[in-house]
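Here is the structure we will look at, set down as structure tokens.
Here the complex is missing one protein chain, while the rest keep their positions.
Right after this comes chain A.
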Amino acid sequence: MSRFGNIGHRLYTGEVSFDFVGRRRLWTIISGVILVAAIFGLTVRGLNLGIEFKGGDIYTITKPGVTVSQAQKAANDLTGDSSSLVQTASSSNGQQILIQISSAEKVDPTKGQAALTQSLGLSQNQISTQSLSASWGHDISQKALYGLIAFMVLVTAYLAFAFEWRLAVGALVALLHDLVITVGVYALVGFEVTSGTVIGFLTILGYSLYDTVVVFDGLKAATNKLTKQNKMTYSDAANASLNSTLVRSINTSVLALLPVAALLFIGGGLLGAGVLNDISLALFIGLTAGAYSSICVATPMVAWLQEKRPEYMELARKVKQRRAAEAKAAAEGRTLEDEVPQEVTVPAPTGGPRNQPVNRTRNERRSSGGRR
């Protein structure tokens, strides 16, 4: 643990630094491949829509001792064919059997319940019924889609106001990235999409942005007075800011994932199927994608946009000049006179044990300054 703490410190000071922003091409390739796979999965395989989207009845039987084959037989008797889907799931009260009958079978849920109750010898309390019209799932996903669009418009406006439009674009791209990946994973793996999944997808909105906003907040502070110096380009500053808040990003992501993982474990491990499982699975995938995208997609995206601005292009040119001069000076065995190492740091810290007088040699400074 303490070593991890040290890493936190070394990241903060920049002693250990991962070049997130500079590896833009790598992230583009990784995200690109995943996105292409996701879109491929969506178009070719499509989503495995649950019965909520197709219409039909779900009977949940909680009687101990009923086997899947018994239930399947009872369901087959009911429908006259073997189209019904019988699953098991465990619950805290023992095993459950889920029977799904498509609405195409035209089985009245009341009669279905009565028939199953009789053929499996159930009591009234041992069977639950859910009957869904085909339009239900469509209805709920359409409303979710409207919500999604409204949210994106509002949040983009808000972020543009709270930060600036380039950051808003970065956040939006990261958000879409997370959504497409999550939906794509669903298509590729073939997880069933239910109303719980839709809820999960929608929650990713808030979460993905939560992460991104925390990162952007640091980024904004770090790049506040960037044009007043000539040692760092915008990308450098963005990367330094990312690194200094990396521990925070990791901690927030881990803490967000822990309850979701608990839900997934309980939902998946203990209950087998159900709303808990559906929500948490979608969230788990989305959160993981969100943790990646806020660091590797949103910030590099913003840096790329910012570097196109004239003032930052000018800054990049100056930094390049300076580095060329430094490199030349290093080659000639001397340092530039105007170098003041503590002048611009991100975020600018002052005082403290780190600023104790230290024994500093030229070689050391050169080696760090010239690191590429």
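Here, a residue touches a chain if its C-beta (ideal position, glycine included) is under 8 Å from a C-beta of that chain, and two chains touch if they have at least 3 such contacts; residues count from 1.
Here is the rule we go by: contacts and distances are computed from a predicted model.
Its record in UniProt calls the unshown chain "Protein translocase subunit SecD", which is the match among "ABC transporter permease", "Acyl carrier protein", "Protein translocase subunit SecD" or "Probable septum site-determining protein MinC". Between the chain not shown and the residues A:Ile34, A:Leu179 or A:Leu205, the one that touches is A:Leu205. Of the options A:Leu85, A:Ile140, A:Ala160 or A:Ala329, the residue whose C-beta touches the omitted chain is A:Ile140. From the options A:Ala38, A:Ile101, A:Ala174 or A:Leu276, the residue with contact to the chain not on display is A:Leu276.
In the complete complex, the residue from A:Val68, A:Leu85 or A:Val247 that touches the missing chain is A:Val247.
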